[in-house]
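Here it is, the structure in full.
A single protein chain has been omitted from the complex, and every remaining protein chain is retained in its original position.
We call the chains A and B, going by the order they appear; numbering starts again at 1 in every chain.
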Amino acid sequence: MSGTEKMTERTEDVLRIENLQIALRSEHGDDPAIEALNLSIGRGEVVGLVGESGCGKSLTALAVAGLLRDPMHVTGGRILLGGEDIAHLPNRSMRSLRGNRIAMIFQEPMTALNPLMTIGDQIGEMFVLHRGMSAGAARKAAIAALDQVQVPSAARRIREYPHQLSGGMRQRVMIAIALACDPELLIADEPTTALDVTIQAEILDLILDLCRERHTAVLMISHDLGLVARICRRVAVMYAGHLIEEQAAGQIFATPQHPYTRGLVGALPRLGRRLVEGQQPLTEIPGVVPAIGDFGTGCRFAPRCPSAMARCREAVPRTTQLPQGGRIRCFLHD
Amino acid sequence: MLRQLRRPNLAVGGGIVVLLIIIAVFAPLIAPHDPIHDANLMYAGEPPSTAFWLGTDDQGRDIFSRIVYGARIALTVGLLVEMMNAAIGIALGLSAGYFGGWWDEFVQGLTNVMLAVPTIVFALALMAVMGPGIPSLLVALGLTDWAYSCRISRAQVLSMKSSPFIQAARTMGYGPGHIMLRELLPNIAGPLIVVATMGVGSAIMAEASLSFLGLGVVPPAPSWGSMLAGAREQLIVAPWIAVFPGLAIFVTVLGFNLLGDGLRDLLDPQGRSRR
Partner (left out) sequence: MTDTATRQDGPGPVLRLQDLHVHYEVRTGQGFGQVPLKAVDGVDLQIRPGECLGLVGESGCGKSSLAQAVMGLVPATSGVIELDGRTDWDRSAATRLARARTVQMVFQDPFSSLNPRQSIATSLGGPLRLHGVTNRSERADRVAEMLRKVGLNPDAARRYPHEFSGGQRQRICIARALIVDPKLVVCDEPVSALDVSIRAQIINLLLQLKDELGVALLMISHDLGVVEHMSDRIAVMYLGRIVEEGAWNAIFSDPAHPYTRTLISAIPDPERADIGHERLRGEAPSALAPPPGCAFHPRCTQAFAPCREGAVPAFTRLAEDHRARCHLLTKDTESR
């Protein structure tokens, strides 16, 4: 984890987001939704992006995948995939990247799968489209891919339709489709939120195992800090369009630095805590996440921050390095 | 609010309907002649002129004045009929959707029968029994065209009755009457208003059709439909006698349909985003 800060590794980054700006087009001009976002993921690295709804984590993912739709649009910065800026690629070039070099898994597999196509055809389509395989070869490859995501009796299953599968099985199919063409980058947007806890663990293990084998870089997006901290190497926390803290996964849970991250960790009812501490009230973060356009002038967390100072309300803090590694955007550390 | 006026359907439809209402209310001030008693055979079949803007009919009555007064009949019949239809349809649809079971099956069967037989045939049969005239017209049309309101309210109730706020009302101890009228109805009103608005248009059309057939409004009264019927023989020599009442029917029905369309655009997206 100390290596993540070394400049030498930066050149090998699969994904490198530099100073990304995303805005919401409105009647009176652009309202910034995401500002000055920097994030990089190395080959085979699993990086978590955490935040509550409205923090911009899914927008970031959509921007990387080239799926931002009006009125959201990239207004600045670069998104480098293997060194090539894809932030402003035309739709057609983006389409050939998606599924091929960038793959995505979404929260609800039922809406991401075509209900009228067998799952075999949907997986095979990736091989036909991006690898130029014949229908027969694609079918064989689809069976192999289903085998890899541990779907039992894959040869029979490829003839089934999405509605015939359980939620966990559908998510496995999504993973098979996503990893069919050995992408360099996998974006997993809340991949297990819709699943039961028991299935959740299994699916996460599957994603991680397969990506480790292939050295796929993974951007894991979740609202669940506990989950992300357990499976990722680094965790970045977003709040209201700003990346406010990034630390190694082991540290962010034990020593969160930003008041928001500290709040998130304290707000989580964690197993075993009551046995030790008794039934203490959970840490509350008062108020709600501001909407785009209501971010104000200062630090965006200042209105809810228990340690806000006068300057927090006047200017946006810059990002500084943390002594233990990682970075933070907070005046308490500036 | 201003942005809503940019929707052409709503603006044009609403404009036509408002104009119609003004014409109907102020008919005596607008019409230059009495629609019934100013018959003068001396002026029979006059083409449009400065004295008779839209010409005169075969009895020398001013067509413009008759159309103006005809708006009163059209609107009264259209609104009353649609109110009856909406009341029947909503009552049946709400209760069928909410209670389900044999009542739902029965209402659905009834609705299917009403939809299978053209409304006008039902109305014709009823009018034949009750004889012509506005009261029997209201009954005949008001009892026969509720199938769409019924279907739509039933479908809306089905999709909404398991939502938590309805369950919350049930656990609060509210009875079915309260839940249907206070909890469900206000939330499904949007699509029902659209259906009802368009229903006014078709009720006016049905009134004109029945009057044209001589079963609706009794002749000296200026119904657009009976005006058309009276113009049949002079269609070649005095086309204006037929054209202008026909145009009035056309514009009126179009107006209500456009208004309904516009209201749908206005009410539906809201309904979908309100979750």
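The definition used in the following text is that contacts are C-beta pairs under 8 Å (C-beta built on N, C-alpha and C of every residue); 3 or more make two chains touch, one makes a residue touch a chain.
Small disclaimer: the values here were computed from a predicted structure and weren't measured.
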item: Shown chains touched by the chain that is not drawn here; value: A, B
item: Touching residue (missing chain; options A:D182, A:E284 or A:D334); value: A:E284
item: Option from A:F106, A:F127 or A:F253 whose C-beta touches the chain left out; value: A:F253
item: Omitted-chain contact residue, chosen from A:L113, A:I231, A:I244 or A:L322; value: A:I231
item: Option touching the unshown chain, where A:R159, A:R212 or A:R270 are the choices; value: A:R270
item: Residues of chain A in contact with the chain not shown; value: 52-53, 166, 168-169, 196-202, 204-205, 223-227, 229-231, 249-250, 253-254, 263-264, 266-275, 279, 281-286, 288-289
item: Hidden partner chain, residues of chain B it touches; value: 163-165, 167-175, 178, 182-183, 186-187, 274-275
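Here, only the chains that are shown with their structure count from here on.
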item: Chain centre separation (chain A, chain B; CA means) in Å; value: 55
